[in-house]
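Notes follow the structure.
Omission of a single protein chain aside, the complex is shown with its protein chains in their original locations.
Naming follows writing order (A and B), and every chain is counted from residue 1.
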Amino acid sequence: MNGVSTWLLILTPLLPLVLAVPALRARLPWPCHVALLPALALLAMPADAAVDLPWLLLGSGLALDAGLGRWPLAMAVLVWGAAASLLPAAGGRPVDARLASWFLLTLSGGLGAILATELVGFFSFSVLMGYGFYALLVSGGDVPARRAARVYLVLLIVADLALFEALLMAASTAGETAFEAVRPAMAASPSAALYVAMVLVGFAARAGLWPLHVWLVPLSRSVRPGVVLLLGAVPVATALLGLVRWLPLGDASLPGAGLVVQGMGVAAVLSALVAMARRRGCASWPAWGCVLATGLFAIALGAGLADAAVWGRFGGWAGLFIAAVGLAVALLVAACAWRRTGGVPVAGRADDAPAWFERWAAAAVRRAARLGMETLPRWRAAGLAGAACLWRVRAWRRALDGGERLLQRWACAVILVVLVGIVVALAGASFGGR
Amino acid sequence: MPFAGVPWEVLIILLPLAGAMACFLWPRRALPLALLTALAVSVGVAGLGWQVVTQGVKRHAVGGWGAPLGIDLYADGLSLLMLAVTAVVALAVGVYARGYFKARAARAFWPLSLFLWAALNALFLSADIFNLYVTLELLGLAAVALVALAGGAAALNGAMRYLLVGLLGSLAYLLGVALLYHGFGSLDLAILGERVEASPVVWAAMGLMSAGLLLKTALFPLHFWLPAAHASAPAPVSALLSALVVKASFYILLRLWLTAFPPTDAVVAQLLGLLGAGAVLWGGMQALRQTRLKLLVAYSTVAQLGYLFLAFPLASVMGWGGAIYLLLSHAVAKTAMFMAAGNIRRFGGHDRIADLDRVAQRLPLTIAAFGLAGVSIMGLPPSGGFIAKWLLLEAAVRTNQWWWVVVLVAGGLLTAAWVFRVIGYAFTQARVPHAPRAVPVGMEWAALAMAVTAIVLGLVAPWPLALLAVGAPFAGGAGG
Partner (left out) sequence: MSGEAALPLLVLASSLLPGLVIFFLPEQRVALRTTLNLAGAVLKLALVGVMIWGVFHGVHYEARLPLLPGLDLVLRADPLAMLFVVLSSFLWLVTTVYAIGYLEGSPHRSRFFGFFSLCVTATVGVALAGNLITFLLFYELLTLATYPLIVHRGTDEARRAGRTYLIYTIAGGALLLIGTVWLYTLSGTLAFTSRGFLSGLDASLHGALAVIFVLLIAGLGVKAALIPLHGWLPQAMVAPAPVSALLHAVAVVKAGAFGIVRVLHDVYGIQFAAGLGLTLPLAMLAAATVVYGSLRALFQDDLKRRLAFSTVSQVAYIVLGIAIAGPLAVVGGLVHLVHQGLMKITLFFCAGNLAETLGIHKISEMDGVGRRMPWTMTAFSIGALGMIGVPPTVGFISKWYLGLGALETGQGWVIAVLAGSSLLNAAYFLPILYAAWFKAPAGDWPAERDFGRRETAWALLAPSLLTAFLTLAFGLLALAPFSPLQWASFIADLEYAR
């Protein structure tokens, strides 16, 4: 049994990855569904499974633990399956080869992140998932979708950077990167607050936690339904899972950080409620539903973060909660889609204009270009040109030419010979005697 | 060893003389005769080398009368190296000239060049200052005749000027010799070295001889005659002149400086070094500005001669070693470079640098030779030039004379600039097709062989340097 579950663990992220190469799935019917089979089989295994992969990356491993892994995995399989079935229906044309590739890449990342046992593995899989999801959003999306996806990408990069820093801190403090080792080590570390802040920023951006939810709303309105369905299950749920995995929950009591997180959660819930109440159409409901769910989760998480004992008592429910969030969002999307059947996706006119942060970024780049980036080389070029001019200055040429002509005159030459002779003799005479 | 007692030092002077006579008498057979002589002389040099290496310094009294009355031939490591490089260059020039000269010019070339060779060998073996004068004079006459070989107004003008300069220089030197003989009653270098002491006569002689020799060595600012003479001569002659003839007067100066002249203060040495530095910079700049290839190469000779004089202020075994090594590698590399320039000129009918793009692509061997020789001349590793520059640099740093380091490096950069200015044209695509004239294969290979020799000199440095220590020419009067 153990061998089988080991293979299933490895195959769960590997099979989608392999099938993502178009040539390898050319003759396979339903490749997107087939890719899910190992995960399904893994869920069917009653016992927990774990496998060490010391040769992978910087020493990695995969495991399915009952508490935190099983529920999210079950939810993921469900939602991914549904999304895979919806995929070809999009736009009524057969599924595009590249879209399927992106889908499978994202799937591999999403499943792998759930199974990862240490920070680097989790990070790698979630990055794969993030970029894959971005590609899913962009391919075939309309202009607002692309713009929203771009925002998502920028946030993703910033989040990755923050997480990378956190990762470095953890590795350098704990000496290894397994979740079990990092949590207590970071709890005891003096830079725990910084670590927690980095992790929070990173995963908040990925989960679309208030106030970093800007990408969620336009996306949910304009991307094809098969992809929107994944919104809750893929970026959001994985990010929430990451929070639970990475933060030193249950080992450290950080009341300050907990308060901040709770505050964010409350703000998220309120803003989501207000927004849902204000908008008549249900197009943006899935997005706000996400914000609402993550807000609720943040409130609970904040409580756990503030007091280790609280997490000790209720932490076991986190997996179930995450699964519920993913499922709920998916259901919300489905409901919306059902209500909206026949209608075209409503792309708000206002969305065509670039958002404020994009305008600012563009302006900053322009200004930088004008200020430093092009000026410096120009200066240097000017300096070189000046030197070249100096070389060409008439005086120089005349000095060289004239000098040579002068030296070639006989009179001058004879004088010089005599002079050299006298100077050598005199120098020898005046200094040689001593 | 059956040849142990053979007086090679006499043979290598007499053989080329005899060969020159033979070539003169039978001009139709000049070519095989000359090449045969060249081979024989080379064997002779090798034989002498063997004797010096195994038995140490060799002194031969011609006719049985020794110094101070008779003529002594003296061979130590320094003279041996000079003889060897002369033989190598002469052989290569012989191969090259075979293809270069048409019938009429060749008749004069072979006897003259063998005569030149004899004079050179005699000069490097002479042990007394009058003998040196005689050989110097012979050398100058042969060289002038060779320059005039090209014909045409420019060549004759150059040759005339060369002749006058040679006479002026020899005259000054002869005056110095007379003063010394009058003062100390001997002409032999070694004896002079023992007897000479600081006195006005010595200083006057030193001034005269130095001025004359510096003029003949074309040290800046007395180089005015060199570019014209070297650039207007036929390519093999330019090679001989640049590689060997100017070095001969430097050799005499070196011998005098090391043995005959009393140790002076560092000021004279610094003065010579200063002139050398001037030559390096001035020659380099002028080379960079030339529009004709042969003139460029000639000016680079001016610059390279300057390096030799940098050894005077550095005055140590290392510094002298560097200078001599530079002399050797420059001789070989400059031969290659003039040969390459000659090939290019033959091929395209002109040597304007800006128009080289029409010829350079078609002569890969020649351009390779030019490039490799350039590597040695600019002192990049691995090449003889690099070894020399390393030794000079090391000597300068060890004696804390930083200004010479700057000069050495700046000179190298200037050289690199002009070398690559020429090489750059080798890679441009020819815009105008033109009818080339074929270049004999031997000419291309001779140039390449010389260039490769210059590179190889960078990898075998311990041997020549060990040879240089035979007889310890640099041990005693280190000048400063």
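Operating definition for what follows: a residue touches a chain if its C-beta (ideal position, glycine included) is under 8 Å from a C-beta of that chain, and two chains touch if they have at least 3 such contacts.
A quick note: this is a predicted structure, and the numbers were derived from the prediction, not measured.
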Sort by label and list the shown chains the missing chain touches. A, B
Listed residues B:26, B:403 or B:427, member touching the removed chain: B:427
Contacting the left-out chain in the complete assembly, out of B:144, B:375, B:407 or B:443: B:375
In the whole complex, not just what's shown, which of A:117, A:139 or A:284 touches the removed chain? A:139
Give the residue, chosen from A:79, A:169 or A:292, that touches the chain omitted from the document. A:169
Kindly state which of the options A:59, A:263 or A:403 is in contact with the chain not pictured. A:59
Mind pulling the chain B residues that touch the left-out chain? 361, 364, 368, 371, 375, 378, 380-382, 386-387, 389-391, 393-394, 397-398, 405, 409, 412-413, 416, 420, 423-424, 427-429, 459, 461-462, 465-466
In the full complex, which residues of chain A touch the absent chain? 54-59, 98, 120, 123-124, 127, 131, 135, 138-139, 146, 153, 157-158, 160-161, 164-165, 167-169, 171-172, 365, 368-369, 372-374, 377, 380
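Just so we're on the same page, only the chains that are shown with their structure count from here on.
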Need the CA-centroid distance for the pair chain A / chain B, whole Å please. 70
Contact footprint of chain B on chain A as seen in their complex: 397, 400, 403-404, 407-409, 412-414, 416-418, 420-434
The answer for chain B against chain A in the complex is residues 165, 168-169, 172, 198, 200, 202-204, 206-208, 210-212, 214-215, 221-225, 228, 261-268, 271, 275, 282, 285-286, 289
